[in-house]
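One protein chain is absent from this view; the other protein chains keep their places.
A and B are the chain letters, set down in written order, and residue numbers restart from 1 in every chain.
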Amino acid sequence: MSDVMERSKTIELRVLRYRPVSDAEPVFETFQVPYSDDMSVLQALQSIKDSQDGTLSFRWSCRMAVCGSCGMMINGDPKLACETFLRDLAPNPVVIEPLRNFPIERDLVVTVGDFVKKIESIYPYIMPKAPRSVEEGAWLQTPAQMAAYESFADCINCMLCYAACPQFGANPHFIGPGAMALLQRYNSDSRYRTAHTAGPGVGRGRGVVVHGGRRLFRCVSETGRSGQRGQSEQDQQRGRLLLAPAAPEGRAMSERRPYLRAQDPYWWARKPYLGYTLRELTGVAVALYGAILLAGLICLCRGKDSFDAYRRILSGDVSLLVHLLLLVAVVWHVVTWFQTMPKTMPKLIVGGRQVPQQRMTVIGVALAALCSAALLAAVVMVGRWS
Amino acid sequence: MEHFDADILILGAGGAGLRAAIAAAESAPDLTIALVSKVYPMRSHTVAAEGGSAGVVRDDDSLEAHFHDTVAGGDWLCEQDVVDYFVAHCTPEMVQLEHWGCPWSRKPDGHINVRAFGGMKIERTWFAADRSGFHILHTLFQTSTKFPSITRFDEYFCVDLLADDGRAQGAVVLSMSTGEFTAIHARAVVIATGGAGRVFRQNTNGGIVTGDGMALAYRHGVPLRDMEFVQYHPTCMPGTGILFTEACRGEGALLLNKDNYRYLQDYGLGPAEPEPRNKFMELGPRDRLSQAFWHEQQKGRTVTTPQGEAVWLDMRHLGEAKIKERLPLIRDLAMQFMGIDPAIAPVPVRPAVHYTMGGILVDIDTASPMPGLFAAGECSSVGIHGANRLGSNSLAELSVFGRVAGEQAATFARGTDASRRSTRADEAADKALALLHQKGEGERHATMRAEMAASMEKGCGIYRLGPEMEQTRDTMADLKLRHAAITLDDKSRAWNTDWVSAIELGFQLDVAEAMAHAALARTESRGAHQRIDGYEQRDDVNFLRHSLAHYQEGAGPAISFAPVKITRSPPGQRAYGAQGEQLEAAQKDAAHV
Partner (left out) sequence: MKAAVHQMPPKRSLAPIFWLLFGAGGMISALFGPALIVLTGIMLPRGRGLPERFGDYDHVLAFAHNPIGKLLIFAVIALFFWHGAERLFLTLKDMRAGNLLVLRLATYGVAGLVTLLTLTLLLEIGF
């Protein structure tokens, strides 16, 4: 056909397979796939299924990143296969695995039912402030009011955020970013009555840290409570087949045997989470500085000699080095603090439009620079006057 | 096999199916509703609809105008009483969606905004950015979770209807995750399984749009109406067929050939004006625009891209801000899939199959000739689209007739005894299992699917020729025989998509065959069915009739014809652009005389 690009190159796809009938655990299989520059990973998988191995199972439908079916791990990142293109991955082999943190049903198909139950559990529908009949017409809602929830309503339920979320990975009972985004969507809708309560799995909805739904985020609120069930209990379920419940008497067991892969215990040290871990450790630097001040306070209490000894140490080179390192860490804290802050707040709507998160970061960092400069200037001026 | 008893069974959980479920649950909270879908509801293809949903709101608009645009757009093959009902109920349904949370785009004062759409005289298309179907579907799905009487069967694939004694009794469904069967027994069945665009090679449709419900009803004796009418949407991505919404043109996008000429003016849609004008140029109806492309291609005036011939969809003059606000999805698609920023460069587009006007024969109450069987949405032919659908009438149809189907099914279920359990469930399961274990000649169904799609594109394309349609008809018959001899790679039960795709192919071949036979039988040109083999004209004398395809075991369908219900709009000239305006003016003058 003159209107199909010739598939003149070949790329290697390493796909994690799992067939409950025959596999004790998931295993990689390699395929060589002829491709053209306009092909997506989804099309490559379809090519395998159509002409090489019809047993490869994966979900897909719309091909245009709106139905949310084709989420999978591509080279370790959660992506939609239909909008990930081979031209951006070639010539290296492409590693394809089912979405992380979910049990595998078969090949690239993961268990989705629990996620849908979580969506349902937050009562995801309008409970209006006052009754209104259809005859009375539509509610009024200005573009500014819509901007408050609009992007949360754009969630395609693709679950990439769950695959990205190590807290969900550590505790499958965590209701997760997608459900929280939906909660926020309804909470922020002006047609909705006062604050929405939801089931105990959520904790307080303090704002959802979801950026584009596909990047790593850190939920400021309740992820710390995800240890509800205790780590050891969850560990027991790792890396083992989750046995389907025993069949009622008289009925044969189905073939279904979902497999849950263990969470990598060193996920926090790997890309892209290492940056997040280092960011969190800047908080420790903040506390270390506090410890230095505390030491000074203790010495102050002890008396002049003790405090003078403290001052001598502080004027030394080691102290200078330590303070410089702490300064670097705390400056990094400033930047990341204002990067994260807009993600944890309800949207800021000014003049009918949502203030972009990046702008809020710039403003925050500028404000911090101003505050620190002002403090320094004030102290220096007091020093000059006296 | 498991058995489940329900009062109402709804097959398909897209816009129409969900709306039916909600309507049934609201009108009859005591009845149990089984809602079956082969994908999770939010994956249904309603999600990909972009442009918007029609509903008269403006003061200078009227139901009469919407009626006339629809009937003329359908080239007078519409059931006019049904169109009357439809246009009267569009706006209340859109308001209902809004009450349920649908984020319709607004004017600065907070009122609903409406945009221009192809073939519509006045702006009446409600829209939610350019993801209207997405928002409608998610609103309906999330709202449906309110009703405890709805039991969902997510990722259950329907392999057959249960229709003992010629009455709808339920269905046999296959769990994707286990590969086990369940028989759902019901007193009323609603089919809302969507269209069949995937039988064509280049199409805007998702992989799931395989005409399942159409084929099932058809095989059980329900006629498929007007199957020859298949809509080619004029502006789709070359190669993938992914849709670029008509709303682009509603916002002012232009269609240019390789000489940067607005070629539509050569095809009775002009004159070309700098601002978009309803029913002129780029805002003409879809069939006319797709046909213009075909002519341009014949003349060698199309642009050659690596994915084939195309024309330019130019949105540069709209500016980045407007594109980001009104057409964000379009922008993302162009940039991610094609590396083109529509604010900077024109986007290559071409027609691709988008919508199936025809479908399961139903009346104004969405009831099919089979007692207890109802159908709504793209899988049905309720009579509003005729020979060509106007954009934004389909999303509206989902709500208007989804609701009717739900309420009617509930009423029917109440008036029927609890169904005697059908005894045919095992037969249906066995038939599906037979395909699974079939030791055929080793042919793969993937090759057959490609052959079917290529043949349909050739024979039932934008312009049709008798010999090519005959070829396609014969190819479908041949493929059906070969389908009985395929071998599956995958013999397992859990998540065997090889098996499910093979069953879907069976459905598709039946539907495609009906399309080819119906196309051959209609020896005239009307709406989306255009012939260039001596039958170029519309023939109201012989063909102001619907085609009906009747399934015949082991042979192609028998085609019969049924009259069209004309109430107050006699077939007229279907004109757009300046010609259309003149015509309208003349009609107004005639009315005043």
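The rule we apply is simple: a contact is a pair of C-beta atoms (placed from the backbone, for glycine too) under 8 Å apart; a residue touches a chain by one contact, two chains touch by 3 or more.
The shown structure was predicted, so the numbers you read here are calculated from the model rather than taken from an experiment.
The omitted chain makes contact with just one of the residues A:Leu42, A:Val66, A:Leu99 or A:Val116: A:Val116.
Note that of A:Val27, A:Met253 or A:Ile298, the residue touching the chain absent from this view is A:Ile298. Interface note: of B:Ser44, B:Thr125, B:Thr145 or B:Gln307, the residue touching the hidden chain in the full complex is B:Thr145. Listed here are the chain A residues that touch the chain not shown: 113, 116-117, 120-121, 123, 166, 170, 197-204, 206, 220-225, 227, 230-231, 265, 267-268, 277, 280-294, 296-298, 300-301, 304, 307-308, 311, 314-315, 319-320, 322-324, 326-327, 330-331, 333-334, 337-338, 364, 367-368, 371-373, 375-376, 379-380, 383, 386.
Note that in this section only the chains that are shown with their structure count from here on.
Inter-chain centre distance (chain A to chain B, centres taken as mean C-alpha positions): 37 Å. Here chain B touches chain A in the complex through residues 39-40, 42-45, 47-48, 92, 94-96, 98-101, 103-106, 108-112, 131, 134-135, 138, 142-143, 145-146, 154, 175, 177-180, 206-208, 238-240, 242-243, 306-309, 329, 332-333, 336-337, 444, 446-447, 450, 454, 488-490, 492-498, going by the rule given at the top. Chain contact summary for the complex, chain A toward chain B: residues 1-5, 19-21, 36-38, 49-51, 53-55, 57-69, 83, 85, 105-107, 109, 112-113, 116, 119-120, 123-126, 128, 132, 134-135, 137-143, 145-146, 149-150, 153-154, 156-157, 182, 186, 189, 191, 254-257, 352.
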